[in-house]
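This is the structure, below, for whatever I ask next.
Apart from one protein chain that is not included, each protein chain of the complex appears where it belongs.
Going in written order, the chains are labelled A and B, and every chain counts its residues from 1.
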Amino acid sequence: MKTNRAFYIGVVLISLLLGSLPFWVQSEYFFFAAYTVLQFVILATAWNILGGYAGYVNFGTAAFFAIGAYSTVVGYKLGWPQGYNILLGTFMAGLIGLGMGYLTLRLKGVFFSIATLALSVVLNTIVTNTPFLGGARGVYVIVPRESPIGVGQYIHWLFFLILAMAIFSVIVARTIEKSSLGQGLMAIRDDELAAEGLGVPTLRLKLIATTISGALMGLAGTTFPYLITYMEPTATFNLSFAVNSIAMPIVGGLGSWLGPLIGALLLGTIQQVASVTLSATWNLLIVGGVLVFFVTLAPNGLMGIFKKK
Amino acid sequence: MDISLDLLFNAIISGLLLGGFYAAMSLGISISFGMLDIVNIAHPVFIMLGAYVAWWLNEHFGFDPILSALLMSPFFFLMGLSIYRIYYDRFEKSAGGDSLRGLAFFFGILFILEMLLLLLFGVDYRNVNTGYTDATINLGIVNLPYRLLIPFVLSICLLLAIRQFFKSTYFGRAVSAVAQDPLALQLMGVNPVKIKGYAFGLSLLIAGFSGAMLIIIQSVQPAAGRDYIGLVFAVCVLGGMGNLMGTLFAAMILGVAESMTATFAGPSWSPAVSFGLLLLTLAFRPQGIFGK
Partner (left out) sequence: MDQSQKPLVQASAIVKKFGGFTALNQVDLVIYPGERLGLIGPNGSGKSTLVNCISGMLKIDGGSVQLRGEDITQLATHARVHAGIARSFQIPKPFKSMTVIENIQVVINFAGHLRSEAGDHRTHEEKALSIIQSVGLMNKADAISSSLTQVELRKLELARAMSANPQLLIADEALAGLSGAEVDEILELIMGMKAKGISVLMIEHIMSAVMRFSERLMVLVAGSKVADGDPQDVISNPEVIKAYLGE
């Protein structure tokens, strides 16, 4: 299909362009900021799979992100290789997503949402009380200075990793969107009762979406410990992950893989720039404000605004 | 482990007293979520707002928090009315409603309010000192601190008053009716939207009131609101969604559970109690103890 080919050509071009950045951008801070923005691309895209496509709100982004991050901490402490940690974190997050879904998706949608919030707090408390994971004091992760591929610093290696993950997430989201899974999820979003009454296996599809969404959020977290080198629960379970992963798809436009990408790039970059001048509090206040503004006045996001023209 | 009976007794008593207060905190959610199906996840932050207003009035004018509670009631009611109007217009009016965006709306409000409180009042803990904050009644091995006792008594009174209100006044019965059959209400010439607006205003009024009581019990800081989200929703669900007496019962259970956990396992486990109980309820008995 023509659009498929155009998309993948675009993916390759962007990969090459962004992948070459370490060769001509000197600022190390740039890669730190870029990492954070790309992390948000993954989180927003993952959230949208369940939120935008199926209509189920997940408040617990931080929980799944943390599962990925802390799986890496466990693997690191046990001396496992990085690649294994990444797979482990993704798998564990997906598993928890499946479990959560199984427990609550047969109830009304809001109960799922509240349960995801509960998951965040419960996991936070468990981590804070578990010395092996660092407890409240945190745990240090020691990373090499050089990149394992022999070129550039370690931060560049992390940048490559998160870039690959971001591209992977967007491909996954787009593939789902254009498949019958995506079609079924959107039918569920539009009218779940009608969907079930017309042959759509709603519970099964919702569980699949929750698992994939959770897994991708975990994926985003798996390299986080290597980046910040000091893991402690407050930063990892920060509710800012939740508000951002909801605000970005809403600002960009729900229901399409492009929306969260736009929202994350835009909102993420703005926040990175603003963080130099504004406090974290002002930052979150503005994100909250942007969320309320868009959800009330521009419910279809930026994509909705541009589609109308 | 050497569990002294003394410690156990007092943990239970504190838990019960606290539980009564938790019922007041959750009462607003029982109305807005239990009866009206509005998921105001920002409810606890309105409680914090009430606490801070009471603190401020106490700090600058020496007002007792209970007096402040009464003074701020009309403002919170109007705030609730206005917010509901926006919520209804954007998220409920259209056929089928838009629950996702409605949820996101309140989530955004949660953030805006919490950050505003942070900017206005800072991260430090704030508390009030009234004449009775440190006093205690001693009954043998049992201690009844005034700072728990007074909010407990007020909460029970509030709960009973609201319950009576729903049973005997026209408005109260209209709210119960709108939850069960909005169409019938319309046919009787009552505007369900108006009723829901008033009810939502009432839920925020109660939130502000409980905030003023909260600051009598303990010191507050802006982020504390988030911890209470689990609490109020756990109580509401466990109590059977809109069942007022169920709310009281569930709140007591939660209060005692938290108190025991803090006493015997340590306070660092406390946040998980309400949220954990919520998860368990949703997983195994989502209709609550008293639901059908």
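The rule is short, and it goes like this: a residue touches a chain if its C-beta (ideal position, glycine included) is under 8 Å from a C-beta of that chain, and two chains touch if they have at least 3 such contacts.
Please read these numbers as outputs of a predicted model, since none were measured by experiment.
In the complete assembly, the contact with the undisplayed chain comes from A:Ala187, out of A:Leu88, A:Ala187 or A:Leu302.
Of the options A:Gly75, A:Gly134, A:Gly221 or A:Gly255, the residue whose C-beta touches the omitted chain is A:Gly255.
Chain A residues in contact with the hidden partner, per the touch definition given at the top, are 180, 183-184, 186-187, 189-191, 193-203, 255.
The rule is short, and it goes like this: only the chains that are shown with their structure count from here on.
Averaging C-alpha coordinates per chain places the centre of chain A 32 Å away from that of chain B. Partner chain A is touched in their complex by these residues of chain B: 39, 41, 86, 90, 96, 98-101, 103-105, 107-112, 115-116, 118-119, 226-227, 229-230, 233, 237, 268-269, 271-272, 275-276, 278-279, 282-283, 286. On the chain A side of its complex with chain B, the touching residues are 51, 55-57, 59, 103-104, 107, 109-111, 113-115, 117-119, 121-122, 124-126, 128-129, 136, 191, 239, 242-243, 246-247, 250, 254, 281-282, 284-285, 287-289, 291-292, 295-296, 299.
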